[in-house]
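Right, one structure below, let's go through it.
With one protein chain removed, the remaining protein chains of the complex are shown where they sit.
Showing chain A:
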Amino acid sequence: MESLIIRRRATQWLCSRNSCRIKQRMLRAYSNATSKPDIYDVVCVGGGPAGLSLLTALRSSAATSNLRVALVEAQDLSKTKSFNLPPTQYSNRCSSLTASSCQFLHEIGAWDHLQQDRMTRYQDMRVWDGVSGASIEFEYERTHGVQNAGGQGMACMVENLNLTSGLLKRLEELGGVSTFDKSKVESISFGEETEDGADLREWPVVHLAGGKQLHARLLVGADGANSPVRSFAGINASGWDYNRHGVVATLQLEQTGYDTFTPGDPYEAPKVAYQRFLPTGPVAMLPMPGNYSTLVWSTTPQNAALLKSLSPKDFIAMVNAAFRLSTVDLGYLHTQTSNQAEEISWRLQHTPVDAHAVPAPVIGVQENSVASFPLKFRHADTYIAERVALVGDAAHTVHPLAGQGLNMGQGDVQSLAKTIQFAVEHGLDIGATMSLEAYNAERYAANHVLMGVCDKLHKLYSVGSGPLVPLRSLGLNLVNSLSPLKGFLMERAAGNGKVF
């Protein structure tokens, strides 16, 4: 059996190696063979939330601060760092940070570099079934009274750019990162034997556009869902496309008095996140400071295209309808190419709505903030290979309905940074598979369970009629009446539990 395992590994190795050899040969013609290799302990490809948090964690810990680290990012990071918008505008890519992500950002000294007045905490989460009307309300403060590091509340809404900009500021303060931004990774190959006798034939070499080459003791793939690092390592990612798009937008709400907004103090208001399951996918409205909100509406690509084509007035009406009208009405409205606003205002007059159970009416949508992203489910077969580790979306892409994607990445980074620190303290080679095993063991199972739950929830609620509908509303009503179970689910949403 052992020989079988070895053979399988060998073929896998050869595949990725052969293709790299060809590239290597091609590149060698251009590279200066006598130049000394530029050797880094960690080369992180990808300066998104995952990559930047990892580097911040490594730089902020005494044990790992001696590592020579490099960051490679295709985009212009100076633009990210100088992210600055007036308080009346919000980026359309927002994430809900769990309490444990907030805690981690505190620990690595990044939290205070985020623009605090652009974030908001929310204490309540209202989730209901669009078909049966069954609902569940999570009131974190009242059931738990837990104080989180980021303040109180179960989660914190933040613009992704506020997070990455804050992380970059913290990294600048810490210093010591060789940053190659506006540089795309062109290819990754293996090193060679050097003149002074170093054998770098199993070391990844990252080739940047422009000819720069970085040798990596540990190559970290924080390079998103289409990770080039994952492809280099020959790690397969299996999954499926949901045939759904996530429509995002920045919205302005009417001031109803129910969500009492306190200008200048975004943490004071008892904010609520709303999510309604529709047969096409969940629609969620998550609070931002003041009377702003961010929309994440997963729906079919056709519906998404329609929503993006609507006038602001019709788009606003559709969002209000999504939280109020019946699924039958909504289905009809999606067949119309325009003038939804009138149709909806007429239908709303004939639909009884509990104003306290739905978000305040939307009154505005920020210009150019309506966009959509295809939704995928992908999970890499493993997060590690010799001299390679994957974090964040490079390792797993999940349906956004539970708002877990970015948080799973923060969990990965925390675990990988801890694993690297252990290796450094014990003199281990931080790129050796043996040193990275703890990271894979800690994160793989935890993510897998969480991803499975998000996926199953999506499937369960994508059904418009049939035996699942009464069953699932029973489920939600049951969960609502069982406070211990609700508490458990809330803990999960707040990121306190380790495994679902």
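Basically, a residue touches a chain if its C-beta (ideal position, glycine included) is under 8 Å from a C-beta of that chain, and two chains touch if they have at least 3 such contacts; residues count from 1.
The criterion applied here is as follows: contacts and distances are computed from a predicted model.
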Name per UniProt, for the chain absent here [options: "Ubiquinone biosynthesis O-methyltransferase, mitochondrial", "ADP-ribosylation factor-like protein 3", "Rhodanese domain-containing protein" or "Adrenodoxin isoform X1"]: "Ubiquinone biosynthesis O-methyltransferase, mitochondrial"
Omitted-chain contact residue, chosen from A:Asp76, A:Asp199 or A:Asp241: A:Asp199
Option touching the unshown chain, where A:Ala209, A:Ala305, A:Val353 or A:Met434 are the choices: A:Met434
Of A:Ile39, A:Leu174 or A:Ala225, the one touching the omitted chain in the full complex: A:Ile39
Contact footprint on chain A, counting only the chain that is left out: 5, 37, 39, 66, 194, 196-200, 202-203, 217, 422, 425-429, 432-434, 437
